[in-house]
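Removed: one protein chain of the complex. Kept in place: all other protein chains.
Per-chain numbering from 1; labels A and B assigned in written order.
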Amino acid sequence: MTSRMSLIALAALLCAPPSFAQGFKPARTVDLVVHTGPGGGSDVLARAIAVMVEKEKLLPVRLQVINKPGGNAAVAAAHLAEKKGDPNTLGLFTGVWLQTPLVSAEAKVTLRDLTPIARLVLEPAVIAVKADAPYRTLAEFIEAAKKNPGQLKQSGGSNTSRDNVVRQLLQKSTGARWAFISFPGGGERIAALLGGHVNIMVIEPEEAGEHIRAGNLRVLAQVSEKRLAKFPEVPTLKEAGFDVPVVPQVRGVVAPPGIPKENVEFWQDFFRRLTRTPSWQKYIEDNQFEDGYQNAAELAKFYDEFTDRMREILKDAGVKTVR
Amino acid sequence: MEILTGLLNGFAVALEPANLLWCFVGVLLGTVVGILPGLGPPATIAMLLPLTFNMNPAGAIIMLAGIYYGAKYGGSTTSILMNVPGESASVVTCLDGYQMAKKGRAGAALGIAAIASFVAGTVGVLGLMLVAPPIAKFALSFSSPEYFALMSLGLALVVLLAGRSIVKALLAALVGLWIASVGTDLFSGTSRFAFGQMELLSGIDFVVVAIGVFALAEVLANMEAREETQLLPVPKGLKNLLPTMQDLKDCRFAFVNGSVIGFLVGALPGGGSTIASFLSYGLEKAVSPRREQFGTGVIEGVAAPEGANNSETGGALVPLLTLGIPGSGTTAILLAALVLWGFKPGPLFIPEHPALFWGLVASMYIGNVMLLILNLPLVPLFAQVLRMPVYVLYPLILGVSMVGVYSVSGSMFDLLLLMVFGMLGYLMRKLDYPAAPLILGLALGAGMERALRQSLMMSEGKLSILVSRPISAVMLSLAVLVLLVPMFGKFNAWRLRALEQG
Partner (left out) sequence: MEEGTRKPGDLWSGIALAALALTIIIQARQWEYLGPEGPGPGFFPLWYGVAMLALSALLIVSHLRRGYARGNAADWPKLGRAFSTWFALAVSVALFKPLGFVVSFALLTYFIVAVMYRRPLATAALVAVASAGGFYLVFDLALGVPLPVGVLGF
């Protein structure tokens, strides 16, 4: 196994370095830090990026994935903060990097303390029920929830996850009330829905896709601004008559604090080029992500707004915020 | 008939020379990463993932699955030889495995671990082949109340793990529950018992605690005496290094028990090999005629959990391949691999890609045979490790423990925790508190709390949900039975004594 692994390294080293116009280019292997262990959502995306970088020869050096799990992303964020000024370390963030410092006093590093680089993808979601459920539309589900307050159930992640945020927003705008049951793993969430132990779920389209095709699940609405290519028939929340803000699940890249401006420019440009490659386009199509590229300045503005909105939503949901 | 043709086609795929080679590479890699603590299957598969892009998907999935089940064969090695559990599922193996090694039966323990792994691993594949759809359905009928009942049954086994004092065993289990609740509460986002440390927000890793209270405490306790001789007796001759016929006979029930429990618990999306290994150990002990000897080095105490751990692989692949639902870190990364190769795991996966499914099943039969052939000759070799003088062996165990902890998370904080739990384990020994209940409480605590709260959320606070569902009611009654049986035993003994005196 050793020889195999060093073979990859060797092959990568032999790749001729492409020339770059900018003054900065990474001199050693670039670390891409993720907050999950192998197999987690960010880890899978990071490894896919590493493969694309090699395939499309986007960097003169190798990009390797570093797992810093723990503390609901607080450990990974703190690791980046420690690497102050290091131009060869990047972090792949998601919404949880933003939410954890809002609710946990122990998580001291906020996204604001790191250097924004680029936003990459937005992950839409759909609202699904079991195929044999009596609800044909979201409105019917809401009606049923109003008739039996607290009786219907939704399975999802933690109470700061997007699933619960969508529920809170819908509950607030309609006055209906249903229960939210947290499960730690995606597998258990969908198993609870398929087993009929809960009634509804906010689910990623990729995760639901095969169950819809097999006729196990039915989609009532999609949590996105416009209809997704794979669900042309299903109304968005707004089209279904629910004017609530669409909460995106976002993934993007940050760098340690205190890195020079030219490095930021190099990286934001690098990720722009990455998102233009055919491999990337195919990847986000396969996973039904939305292309959400934003450069560093736009990203900084985005997460300020997003943090404020999130804080309010969490407060409405009765979650104590500390920042 | 359909199964037979499927299987024949599967063997046609798996026996292609290239696929045979990938199968061998997979199980070999798996054995290596299984033996070495720390570097587990998820990390290995993640590292190899980029390589598989240029491979034929059948060969790739055969290899990656080989790493997955191959690692479980090797996992018991350090548990038995050094009391260092390399992964959470081999924690239980320490209980009797290391005691066997201390008695000079390390070879038998390692041998039975390989044989039990082979038997149960094969049964797990049989299950995957024959009953995947109904088992998947059964797994879906399992929800929070059933999980709560399952965990309660597991925790009730604590009375079986108790040493002389049941009060102390229960206290240790409660401390385990407490450690399990350190971190961020899933439901509310509240940080509990984090003491201002952000590293504690995601809780304390089970393996760190287990290595601390087992391996470190063992070394510290042994350091008390300045023994100059070698530590453990290792018999000479190959024959004495492998399990005897009597050993195999003693393990008959353990093979069945491990196979069935491992497969069933593995098929549950909220199950996992740790719970499977604890449950089968508990069951083995509960029905054993020599119950009181468990924990002192009985061979079925190794066979049952090792079997369950391996049968769990077949079980865990059921929801993955029939529903696209991963139950653990390793199956999650296998799922990611399938998606990256362009497949869509889900209910239509097997009907649409029969060659891939049957090829995998066939390769798992072949891989398990390869693993048995690969592992049995290693047994006498590994048993020689114990011939080392103690002053070499103990530092080695300390080093393996530290590397095992550090390589999982790369965190210095976890090393500090290891030190704390090493001291805790040592003090518990000195004060006669058994360590196994603490580990059990820790392994089950988080899941148990979660399942209880989920159940009460489902029922709007009515506890009746726990007993009104048949599966859950049966398991809870079993748990009560397990708790009461020793008391009846005591009552009986007291009654007899009273009669005699009267």
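Methods note: a contact is a pair of C-beta atoms (placed from the backbone, for glycine too) under 8 Å apart; a residue touches a chain by one contact, two chains touch by 3 or more.
Small disclaimer: the values here were computed from a predicted structure and weren't measured.
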{"item": "Chains still shown that are in contact with the chain withheld from the display", "value": "A, B"}
{"item": "Identified contact with the non-displayed chain, of B:F11, B:F138, B:W178 or B:W341", "value": "B:W178"}
{"item": "Listed residues B:L7, B:V131 or B:L456, member touching the removed chain", "value": "B:L456"}
{"item": "Of B:N56, B:N240 or B:S407, the residue in touch with the unshown chain", "value": "B:S407"}
{"item": "On subunit A, residues whose C-beta touches the chain left out of the figure", "value": "1-2, 5, 179-180, 318"}
{"item": "Contacts of subunit B with the absent chain, listed as residue ranges", "value": "36, 38-39, 47, 164, 167-168, 170-171, 174-175, 177-178, 181, 185, 187-188, 190, 192-193, 216, 219-221, 223-226, 228, 390-392, 394-396, 398-399, 402-403, 406-407, 410, 412, 415-416, 418-419, 422-423, 426-427, 430-433, 449, 452-453, 456-457, 460-461"}
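Definition applied: only the chains that are shown with their structure count from here on.
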{"item": "Geometric centre distance via CA averages, subunit B-subunit A, whole Å", "value": "32"}
{"item": "Subunit B-facing residues of subunit A, complex", "value": "1, 4-5, 8, 37-40, 43-44, 47-48, 50-51, 54, 65-72, 74-75, 78, 100, 103-108, 150-151, 153, 158-160, 179-188, 190-192, 194-198, 206-207, 209-211, 213-214, 216, 286-287, 319-320"}
{"item": "Residue ranges of subunit B touching subunit A (in the complex, touch as defined)", "value": "29, 32, 42-43, 45-51, 53, 139-144, 184, 186-191, 194, 196-202, 269-270, 319, 323-327, 329-330, 332-333, 335-336, 339-340, 342, 344-349, 409-411, 450, 454, 457-458, 460"}
